[in-house]
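Reviewing the structure listed below.
For this depiction, one protein chain was excluded, whereas all remaining protein chains were kept in their positions.
Entry: chain A
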Amino acid sequence: MAGSEILEQESSYLELCRTPVRFEEISSVNNVFFDEANKQVFAVRAGGAVGVVVRGLDEKQPISFRLEDKGEIKSIKLSPGNRIVAVQRSGKSVDFCNLMGEATEYSQECRGRNCYVLGFCWTSPNEIVFITDQGLELYQVQAEKRSVKLIKSMGTSFVNWFVFSSEGPTLLLSLTPLGNVLQPVLAKVGNLVKLTKFEVEVPVIPKPPRLCLTEPDVTTAVIYGQLYVVVLRHRVRTTPSQAGSEVWLYHLSRDGHTCKIHVLQLNSTGCFATNVVDNLVVIHHRASKTSMVFDIQLKKVSEGPVKLHQPVLPSLPICPFTIQPRAGASLGAGTAVTTCELYSTSWIVFRPDIIMDAGLGYLWSLRLRLPRIVATLPDRLQLVDFLLLRRDCRPVLLNVCSQLLSGGQAGGLAVVSLVFDKLNSVYKEWLEADKSDAAALDGGAGGRPPTPHKPVRSHAVVDQWEMYTSVLVPFAESKTISYKFVIAVLMEYIRSLTQFHIHAQHYLYELVINTLVRNNAFYQLHQLLQYHVLSDSKKLACLMLSLESFYPPAHQLALDMLKRLSTANDEIVEVLLSKGRVLAALRFVRASGGADIMSARKFLEAASHVGDSLLFFCVFKFFEQRNQRLRNSPHFNPGEHCEPFVEYFKKLFGEDDFTPLQ
């Protein structure tokens, strides 16, 4: 038992952040509130009279202020920008207080007769919406004048409860006696817009009607950039074979249309809470003290328009968290460091990734430990699919590739090949986006405006250079792996790049060549070059030239490559001259049309080194003819620095032969 617990801890892939926000725990004198929109926790002592301390995940310094104690506080929220605090103490009004300047409160009563304020939310730094049981009221708060002005009100049928999301910002109102008709409202600046309402199915309609859908079971979440309404559907099951509870995701599209498209199957019942971490839906289950992880882009079975999901990872508990004693707190015996109780009843879970323990006075954000997942998900293809959708996944992906390559060869190559394809598919998408963005910027001056932002390079993009430096080079240099496997993997990578029409860089080819050369597999190298699998470049040609002493045909391969490049004629001449093939070089230059501008000195020098006087004679006469043709004189210009060769010619053949040809 203890052993398996340790194992679970080791493989836990969810953790509470190391630097939680600590606040004064809930007590008879201290009340705690949390504002999900601003992710701020409020510790209110004695109704605010002793002090209010606001701490946030984003704020470095706590904000503290005092309020007059005018009764029990039901809700307290700071405006975005932390300039105004709004406090609700009664069902009729909301009080305001500026944090800067005069601390006198001002108040606003709701307009509707006989209506009751369910709550409020800030929709902009100076706009606030009151949610009453009869509708919505949008107010503008003018802090300087300490006045509040109604901008818009919207009546609805009786509102049971509401949910607010700062994405939009969007309000969700629960209507009808069953509470299962949800009315989304978009709170734009200075305006409220009703979107199409939708109904959450209720399995059994009770008689007489009573509230079937309650506030704790409905939240909103942003997943993969889309706003979803997350509805927890409890099921009571008497045998394990019955279906467990489910989470339904309703997509709230930007055109105002809402539909149910994802069903997360929890396979258990009981008390659940939802977080969203890195686009994963994490469902905490209190009874089993484990968390389930769903990815709406993976592991899905379509059932009509709805996609059914199973957890993508095995359900495991969150990593244990140790509590440091509060500085200055009286140290009881053995209470120096304690393990925090996970999934405790004093936990409250907020979106997207907040977990608060009001009893302990801790506020954490939930984190994903990607490296741990590598061990949790044995199927490498599923793992790569999963990782590709995560933030900061690149180092982990590279690590997974390295592991995959070093992990032996049996059947591994097929997986390696598919993994490369997955990575390069993402890589290609990014290259394309980058390209079309550049094109849009170029064409931006005319017609349509350029895209406002450059496409952000996703963390999942593993480019050739990273693959080369982090994975392929260490792999190729490993002594324990057969070179044939190294070559097979490198060729797979190049194949995958080619398949996605990505131009493979020369360093990949160099790695192939060097690996083959180190193992004397010259014939195989020759075949690869023969089929132009290793793309031509001057660098590669130079590499081949350097291999000539080990493998003579490399010379021919290099020359062919230079020829195909068609921009390397100078190099070809140099290569031929260095081999003493002076006539071949001359013929080549003549054929490529550079005979009139080539340097006579270079050729004469090369010819004189060969030690074949007939060859020297031919080359010399060739240039005399050229001089004659160009300048009507067979003599060399002083600028050509050919005097030593004229002397050499005279020495070899005497003055008589020096008579220029006419």
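The criterion applied here is as follows: a contact is a pair of C-beta atoms (placed from the backbone, for glycine too) under 8 Å apart; a residue touches a chain by one contact, two chains touch by 3 or more; residues count from 1.
What we mean here is this: contacts and distances are computed from a predicted model.
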- Which of "CCZ1 homolog, vacuolar protein trafficking and biogenesis associated", "Exportin-4", "GNB1L protein" or "Glyoxylate reductase/hydroxypyruvate reductase" matches, in UniProt, the chain that is not displayed: "CCZ1 homolog, vacuolar protein trafficking and biogenesis associated"
- Out of A:L298, A:M491 or A:C542, the sole contact with the unshown chain comes from A:M491
- Message: Looking at the full complex, which residue from A:S425, A:Q556 or A:S599 touches the chain that isn't shown here?
- Response: A:Q556
- Give the residue, chosen from A:V533, A:A595, A:C618 or A:L652, that touches the chain omitted from the document. A:V533
- Task: Decide which residue listed in A:Q524, A:S537, A:S613 or A:Q628 touches the omitted chain of the complex.
- Result: A:Q524
- What residues on chain A make contact with the chain left out of this view? 409-414, 417, 484-485, 488, 491-492, 494-495, 498-499, 520, 523-524, 526-527, 530-533, 552-553, 556-557, 559-560, 562-564, 572, 583-584, 587-588, 591
